[in-house]
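One structure, pasted below without further comment.
A single protein chain has been omitted; all remaining protein chains appear in their positions.
For chain A:
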């Protein structure tokens, strides 16, 4: 009660501040015109939209956060996930998460992040296991999203983590209480954007304009790589 009262006050203050110049101008105008009725006060809120009902929030508020907030009740093992994965996921991701065509590789790649061609998989790169739950639940299987039960999603996450040896026991039960405690191999591999410090040499007061470098030589050409789509194969506009 007091919090919402404070909020209303803050909104009123904000509105008052924003409206101040207009009100002043309006007052001047009123004074000049000598009109009896003052302008109506600005509403504190627009009054648009309606309250979201609990069942509506429940239907849409299915996201899962890194700390596990939002995880639904449920459970599943890698063993159970294997069967679901082969049926619903392997066509794109391969039986062992190795990827088919250009669909994402899900497993392997541990220790390759400094390599010339790193493999960024769930096991090698993703910092949080909860992210796999959130993503599978919202977007997978590709083309039939939101069709999996929480138990199926727990089982699939367990299977995917087992392919990268994050979960070693095929009967280990993953559930809403332990998923956020799973320690991912690359959990500490991230840091906040530091470009403004680490790249401060890119802020220059006087970039060179004359005789800035020796004569350049061509060292690489897109034409020799030859992967540019032929313009004649573009989509038709008829």
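One rule holds for everything that comes next: contacts are C-beta pairs under 8 Å (C-beta built on N, C-alpha and C of every residue); 3 or more make two chains touch, one makes a residue touch a chain; residues count from 1.
Convention: contacts and distances are computed from a predicted model.
Asker: Select, from "Protein FixC", "Glycine cleavage system H protein", "Molybdopterin-binding protein" or "Cbb3-type cytochrome c oxidase subunit I", the UniProt-recorded name of the complex's unshown chain.
Answerer: "Molybdopterin-binding protein"
Asker: Looking at the whole complex, which of A:168, A:183 or A:213 touches the chain that is not displayed?
Answerer: A:213
Asker: What residue numbers in chain A mark contact with the hidden partner chain?
Answerer: The list for chain A reads 3-4, 7, 11, 14, 45-46, 48-52, 56-57, 60-61, 63-67, 69, 92, 101-103, 113-114, 118, 120, 122, 125-128, 130-132, 134-135, 138-139, 142-143, 145-146, 189-195, 198-199, 201-205, 207-223, 225, 227-229, 231, 234-235, 237.
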